[in-house]
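Only one protein chain is missing; all other protein chains are in place.
Labels run A and B following the written order; every chain starts at residue 1.
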Amino acid sequence: MASKGAAPSTYTPTPTKKTRPPIFSDSDVDWLRPDGRGFHQCRPAFFRTGAVNSAAGSAYAEFGNTKVIVSVFGPRESKKAMMYSDVGRLNCNVSYTTFATPVRGQGSDNKEFSSMLHKALEGAIMLETFPKTTVDVFALVLESGGSDLPVVISCASLALADAGIMMYDLVAGVSVSCLGRNLIIDPILEEETFQDGSLIITCMPSRYEVTQLTISGEWSTAKLNEAMELCLDACSKLAKIMRSCLKEAASASQD
Amino acid sequence: MGVPDASGDLSSEMEVDAFRRLFPLRYFERHLSESVRPDARPLGRARDTTLALGAVASAHGSALAKIGSTTMLAAIKMEVMTPSTESPDEGCIAIDFHMPPICSPIVRPGRPAEAAPVISKQLSDTISSSGMINLKELSLVSGKAAWIAYLDIYCLDADGALFDAALLSAVAAFSHLQIPIVSLNDDGKIVVILEEDDGTKLEKEPVNREKRKLTLSSIPFSLTCILHKNYILADPTAEEESIMETLVTVGLDSSSRLVSFYKPGGPVLAYTSAVQDCVALTRQRVKELQEILDEAISGMEID
């Protein structure tokens, strides 16, 4: 019956042919993205604040198949073991649902994501406005469809705004994958699996400041500059969408 | 009760919000004496309930259930296992209920909620004892391979009546479940047959062409009620649950047979009449829930 004890080893059945899809090669510039987007085209972004009632602030974000919820609690009392601090603390956690990934229970790099989320947000929050207390930012990835971390970061900054935490600016995150010679923005899971390099920028667009930048893979200077510009441009566009989401929520609550 | 009489006098001068925080029990009792609850519901009415099927594309079956603000996301992933020797032609269901830190201020990372394992156990007991699923339908190759359905339910927003919402999302996820077509390859492993290949060239005969949907007989639903003095409050919110502690959860199946009954302690004793009233409320509620589920399913079929 429904027993978890002495669970037999199980596996996910996979398609018979397991080959690397021939999606690109160095010279193939005409290759189409699996979802039909242009290389420099982001997925349509959807944001909604106030997704979780029991939280001080929350937001839901959906980019294609990437779906995340972020709740913000606090400012509330710091843990007893914490030393006195005259600026507030930010505590971040990212977790995955067991069904978020194609193979069950593989959303494992969340420990790394938690610290990346923290680094991306802390520069934007006015920590001195809530001394001695902690703001908790918890994210749950409902479904992982690629570019999870940037989506979580953007969604979290919206949730912070929804909770009324003072910030210098919203934080928007965008990633770029390098596949062969091509740069593709906002990659989906399939593209991320085969990427040669990746670049994630999170920035505060109105202040034109980068809060977090992570690069992996080999990049020449020209390509790096191109990718950074691409990301920064997309960040400012994303921030406009986030801003309008906040305005909508505010005008709806006034009515 | 132990509340000083002074609160009665103060209440006329105090702001409503302050009174609610300082004397929550008084606040509720004054509402109850008028047969209404702070959110304007009559005592016996459940909150608005919505159901959406197929919320998670990466799962084989999924559903999002909302009762008031309480939100549950359930998703089923099918994996293959070797059946046990006692029951070689039966599959298995593994149910897990999660309360991630996003759902409530009292849950923090690394410190799981106490309620989660309890609800997990109640869910698997209710679903297995209701006989909703015939485990034989999950068999693929007798003695060699069978499905194990991993049902994971995530609480996205905790505002009372968690078990009811979790059970609703669970049964809805099972009605949405679409089992992939698979075949047995030469190594004795089960492999998925891609749908595009269908009809053109099949290297192997699929083993479960006829068994893509589960037949769900007698679907269980439940209603949680609070017993307080002589009042019975259906479908409590988190605030109500924290103030009045005696909870009764009745589970009935679609033909109104009793599937489960939980009364985990609490200061109020449940007399026969109170239990009967709870069952009667649940019976009404089951009809509502059945309609909501049917509507959600028919909505899916149109698409």
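The rule is simple: a contact is a pair of C-beta atoms (placed from the backbone, for glycine too) under 8 Å apart; a residue touches a chain by one contact, two chains touch by 3 or more.
One rule holds for everything that comes next: contacts and distances are computed from a predicted model.
The listed options are "DNA-directed RNA polymerase subunit", "2Fe-2S ferredoxin-type domain-containing protein", "Catabolite repression protein creC" or "Ribosomal RNA-processing protein 42", and the UniProt record of the chain not shown names that protein "Ribosomal RNA-processing protein 42". Listed by label, the shown chains that the missing chain touches in the whole complex are A. Remark: the omitted chain is touched by one listed residue; of A:D86, A:E218 or A:D255 this is A:E218.
The residue touching the chain not shown here, chosen from A:S85, A:S115, A:T129 or A:S244, is A:S115.
Of A:C42, A:M166 or A:L232, it is A:L232 that touches the chain left out of the display.
For subunit A, the residues touching the absent chain in the complete assembly are 18, 20, 111-112, 115, 119, 122-124, 178, 192-198, 203-204, 207-221, 224-225, 228, 232.
Keep in mind that, in the parts below, only the chains that are shown with their structure count from here on.
Interface residues of subunit B, counted against subunit A in their complex, comprise 55-59, 62, 69, 71, 73, 75-77, 79-82, 84, 92-96, 98, 100-105, 108-109, 124, 127-128, 135, 148, 150, 152, 154, 156-159, 180, 182, 185, 189-194, 203, 238. Those residues of subunit A whose C-beta lies close enough to touch subunit B in the complex are 1-4, 7-16, 51-56, 58, 65, 67, 69-71, 73, 76, 93, 95, 97-102, 104, 136, 138-140, 142-144.
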